[in-house]
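A single protein chain has been omitted; all remaining protein chains appear in their positions.
Here the chain labels run A, B, C, D and E in written order, and each chain numbers its own residues starting at 1.
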Amino acid sequence: MAQPISRYPVPELNALPADIRDKMLQVQDKAGFIPNVFLTLAHRPDEFRAFFAYHDALMLRESGLSKAEREMIVVATSGVNHCLYCVVAHGAILRIYAKNPQIADQVAVDHRKADITPRQRAMLDFAVKLARIPESMIEADHQALRDAGFSDEDIWDIGGITAFFALSNRMAHLISMRPNDEFYLMGRVSPPKK
Amino acid sequence: MAQPISRYPVPELNALPADIRDKMLQVQDKAGFIPNVFLTLAHRPDEFRAFFAYHDALMLRESGLSKAEREMIVVATSGVNHCLYCVVAHGAILRIYAKNPQIADQVAVDHRKADITPRQRAMLDFAVKLARIPESMIEADHQALRDAGFSDEDIWDIGGITAFFALSNRMAHLISMRPNDEFYLMGRVSPPKK
Amino acid sequence: MAQPISRYPVPELNALPADIRDKMLQVQDKAGFIPNVFLTLAHRPDEFRAFFAYHDALMLRESGLSKAEREMIVVATSGVNHCLYCVVAHGAILRIYAKNPQIADQVAVDHRKADITPRQRAMLDFAVKLARIPESMIEADHQALRDAGFSDEDIWDIGGITAFFALSNRMAHLISMRPNDEFYLMGRVSPPKK
Amino acid sequence: MAQPISRYPVPELNALPADIRDKMLQVQDKAGFIPNVFLTLAHRPDEFRAFFAYHDALMLRESGLSKAEREMIVVATSGVNHCLYCVVAHGAILRIYAKNPQIADQVAVDHRKADITPRQRAMLDFAVKLARIPESMIEADHQALRDAGFSDEDIWDIGGITAFFALSNRMAHLISMRPNDEFYLMGRVSPPKK
Amino acid sequence: MAQPISRYPVPELNALPADIRDKMLQVQDKAGFIPNVFLTLAHRPDEFRAFFAYHDALMLRESGLSKAEREMIVVATSGVNHCLYCVVAHGAILRIYAKNPQIADQVAVDHRKADITPRQRAMLDFAVKLARIPESMIEADHQALRDAGFSDEDIWDIGGITAFFALSNRMAHLISMRPNDEFYLMGRVSPPKK
Partner (left out) sequence: MAQPISRYPVPELNALPADIRDKMLQVQDKAGFIPNVFLTLAHRPDEFRAFFAYHDALMLRESGLSKAEREMIVVATSGVNHCLYCVVAHGAILRIYAKNPQIADQVAVDHRKADITPRQRAMLDFAVKLARIPESMIEADHQALRDAGFSDEDIWDIGGITAFFALSNRMAHLISMRPNDEFYLMGRVSPPKK
């Protein structure tokens, strides 16, 4: 509860540059709270801006990967990197996009046992390998994705998301970024029927 | 020579958005050539912009770390990640900043044997550990850096650069980014005295 | 939903030896459902009986470790062993014993970042090391636990639970044991106040 | 000689529950001495009973694996887990069952170089992988065993023995279980011809 | 019995250069048989000569390490390198030098559990680390040996033997060098009293 959300000072909303504050208010508007990744990274405004620009460039673009598939990559690679913030926060987003309350726990713990398609399995095999042993990637790994039906642009998406969360996981470990309480339950329970 | 510099198409300079082309021409003006990281990542303009904004935010800011020290982090972590592009390109930059033709090879192969100060050794021990086993970072690792004289902001710089090149190394492995020929020799030979 | 819960045949309740069926009905009575570890391991009645006798001997005995602490060991070591069944099922039990809806996700992903006491941190450091690199255990590891206030009998409990779930995790991986749907949400939401 | 056989107290035979004492006397009758695994684990009678019940369920049942093959699994997996007690004690049993004085040393050090059949080689490849990296097991590993002629029940035996000795190895490391002197030579020299 | 002792042709004694044949006959005279390392490496006479010159330079010189201690290094490092030939052959020699029928099995499987002195434990900790992760050696590792009473020349001996058997283990793996049957039992049974 009273646990710090970062090893570093967390700026007051009022003290932030307007563009950063606005971005936070937008996400608060949509999600009902401000995810701690915004609050904690705002300690360095320039890095904040680049971080979210990169994130959005990968996660919001048109792609052969669905939004749920992109979050699967985040959750699986953050799982093998043992990154609490990303597993909990992106696990919540994955549950919502996939409309599946179990998928995030499955993918975070062992993507090989998850309820996913063979295509998604190939995607996560590639991502997890790139996340942990980047030098081991060879042409055969790319071919396996092409054989599973991915285009070369899809492969860039898979690798790019993995690369971006390699950065993100390390920042979270560096500053001991703490997930918001809200994420733990999101997408696990159906909203009451109207 | 005729080797491709990326698995992906490399855009023509003329076909690029103006801001990206301008950035390339600036660097060409300064360095005498366009490093392949610019040419190859330009395949995705939005990611390109975020990538270099992030890079510049970390590498150009005021810091308790010298520019040579920041490049040491890049070279050491890219070494343990076996990233050819980053070792060769940033090795060149490190040689120039450090005015030392041997330091890059030393740091890339084994930072424990390099001609660096104990403070720099502590910095690279931290960076290399975060690069390869991010989950293993504990409070004692931060304390070791404080004991070596680094401030908490310096530690963010060390961790942030490591995190950014975790991304960068994976992008280079993903697309098989090839270093420009020019980098191999830069900073190894003294310019002729005038 | 219609996913198999084991690679192996799952016996009908009626076809089981009476003692095994009784044990299942008891747990069903208490929990409201039969955890799949009972149903799937019943394929081999003798191993079933030994498995649960061992489990109960460790998990139900008087101990210097609380029941929540014992489940923490299960969840942390199953996390590093990437065992979906044990993380999900024992995560649920941990949440309930600890009356803490977040603790299981924290301990499963990265016990170093979990909201636990220094004593519990020492306990999980020992358990995780024994789980993954058993040959690395040396006298200093035992001493660290004694320094944290554990008795030698407590250390047997910590090691014994780790050892038992080394077995359990491997059985779950072997047969692709699937967690019951019920576990995912247990202990995450407060029961309605009466 | 005067070396302790456990970090923990070893109970007097007379102080033990009758069923445990009886089991020890039986094994003494048969083997000529009481293996230290009995004496040391008797410190916790309930765990002792479950341990040997589990052991016997796997090692004494009817199986598509010969008794020598089952001991091979014990020795190979205990070898990669660097468990002295199990390598020495079960190495002795393997030599006797296989009537081969060299097989245990071969399997303990490097099963890939041992004088075993291709079928046994496949069995030990599976076991050693499950022993050290349980999360890496995939359907292809099961298929490789089926291709080598093993039934699904045989595979359960292979995996179950590996899992049980994952527990056993960790208990031996935990308590520093010392092999009896007798084991070192058993099965290495032919008994005098009658 | 009829198993090949190398993947490569084994030369006839008569076909060998005189110096190599003489060396073999000398060892046969002393040991009663020709160890397979002589027979198999003789396939390349120049490498054979250098190999045994190096071996003898390290293993026969005056040293602060006893002959038994030097064989302990061979057995411990060959154990972590899973080298069957060296564990079996040098295990035999170690048993004889140490006049201890158990020491070789202990050191090969887990030197941390072996009946050795703290000084020998420090020596094997250093050797095993150098054998498997040579880049990890730092000044503190040397200091630990000095603290245990070793001179710098002793440390060269420890490191040199480890280095030489890093070569030897790899040659044995490369050619599938098979231990002579005789080694398995040597030093395990006392010779009949005269």
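In this section, a contact is a pair of C-beta atoms (placed from the backbone, for glycine too) under 8 Å apart; a residue touches a chain by one contact, two chains touch by 3 or more.
All values reported here derive from a predicted model rather than from experimental measurement.
Of the chains on view, those touched by the hidden chain across the whole complex are A, B, D, E.
When the omitted chain is restored, the residue from B:41, B:74, B:108 or B:137 that touches it is B:108. Interface note for the absent chain: among B:83, B:98 or B:123, the touching residue is B:83.
The omitted chain makes contact with just one of the residues E:5, E:27, E:96 or E:166: E:166. Contacts to the hidden chain, counted on chain B, fall at residues 3, 79, 82-84, 87-88, 101-102, 105-106, 108-110, 113, 115, 176, 178, 181, 184-185, 188-189. Counting over the whole complex, chain D has residues 110, 112 touching the chain that is not drawn.
Listed here are the chain E residues that touch the chain not shown: 7-8, 43-44, 46-47, 49-51, 53-54, 56-58, 61, 81-83, 130-131, 134-135, 137, 142, 152, 155-156, 159-160, 162-164, 166-171, 173-175.
We adopt the following convention: only the chains that are shown with their structure count from here on.
Listed options C-D, B-E or D-E contain a single repeat of the A-B interface, assigned here to C-D, on the basis that more than half of the contact pairs agree by residue number.
When every chain is reduced to the mean of its C-alpha atoms, the one closest to the centre of the whole protein set is C.
The most distant chain from chain B, with centres taken as the mean of CA atoms, is D. Over half of the residue numbers at the chain D-chain E interface are used by both copies of the sequence. Computed centre separation for the pair chain A/chain C is 28 angstrom, with centres defined by C-alpha atoms. For chain D, residues that reach two or more other chains under the stated contact definition are 82-83, 135. In terms of which chains touch, the assembly is arranged in some other way, matching none of the line, ring, star or all-to-all patterns.
The chain pairs satisfying the stated touch condition come to A-B, A-C, A-D, B-C, B-E, C-D, C-E, D-E.
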